[in-house]
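Sharing a structure, written as structure tokens. Questions coming.
Missing here is one protein chain; the remaining ones are kept as they sit in the complex.
Moving on to chain A:
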């Protein structure tokens, strides 16, 4: 039995290729938004630029004896920190769309449930690439010695994969929280201590024992070490492996939770 007419053919649950295509359409919408509001990218660049200048020229001498040495150390850490902060905007964006009723329209369309959320995450990866380019560019102007361009490429790739996974934490908060401000507060309270208790800015061997124990397992440490290894100097394989392990773990836990919370929203 088919109730189909020429106008709107009856469709069942969307398959995987449909889901991918719909996710890309959702991402397209986000890219068009950036096209209409390019200042968003300038806004995004302000805080990484400020952090990089402040950390290197204020703390640099004290931290590493010279600003040049500290720049070699901290750039990877700042890139890692910024990437994690950026994912917060994924959650605030989803929260705003949910409250404005944009998702009501999406939910009434014959498209995959995950497409709006995945599309937003996907589009935000562009912002990640943009930010790493800005920070690396400024770093080079400040005298950063890049290990190799292949390393820079690999670092970008690794960052994108990690961001893809931890964005789901932000999505979860965006779906659950009742306002954008709350998403920002939650994110700040989690991200700030998380990034500071890692190897992003300082050598963890200078920390007291209990803090070292935590900093050694902190995913930000692994991400920062991987960035440092690929861009500047130090081991690459081990921190990269740990970074991916964390990414897979975080994704496996938070993506289903976020999807479940999203479905629950449809009371």
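Everything that follows uses one rule, which is that a contact is a pair of C-beta atoms (placed from the backbone, for glycine too) under 8 Å apart; a residue touches a chain by one contact, two chains touch by 3 or more; residues count from 1.
Here is the rule we go by: contacts and distances are computed from a predicted model.
Enquirer: Leaving aside the chains you can see, what is the UniProt protein name of the one that's missing? Options: "Fe-S cluster assembly protein SufB", "Peptidase M16 C-terminal domain-containing protein", "Oleandomycin transport system ATP-binding protein" or "Tryptophan-rich sensory protein".
Expert: For the chain missing from the view, the UniProt record says "Oleandomycin transport system ATP-binding protein".
Enquirer: Out of A:43, A:69 or A:104, which is the one that touches the chain we can't see?
Expert: A:104
Enquirer: With the missing chain put back, which residues of chain A would touch it? List them for me.
Expert: Within chain A, the residues that touch the unshown chain are 3, 5, 7-14, 18, 21-22, 25-26, 28-29, 32-33, 36-37, 100-102, 104-111, 115, 178, 266-267.
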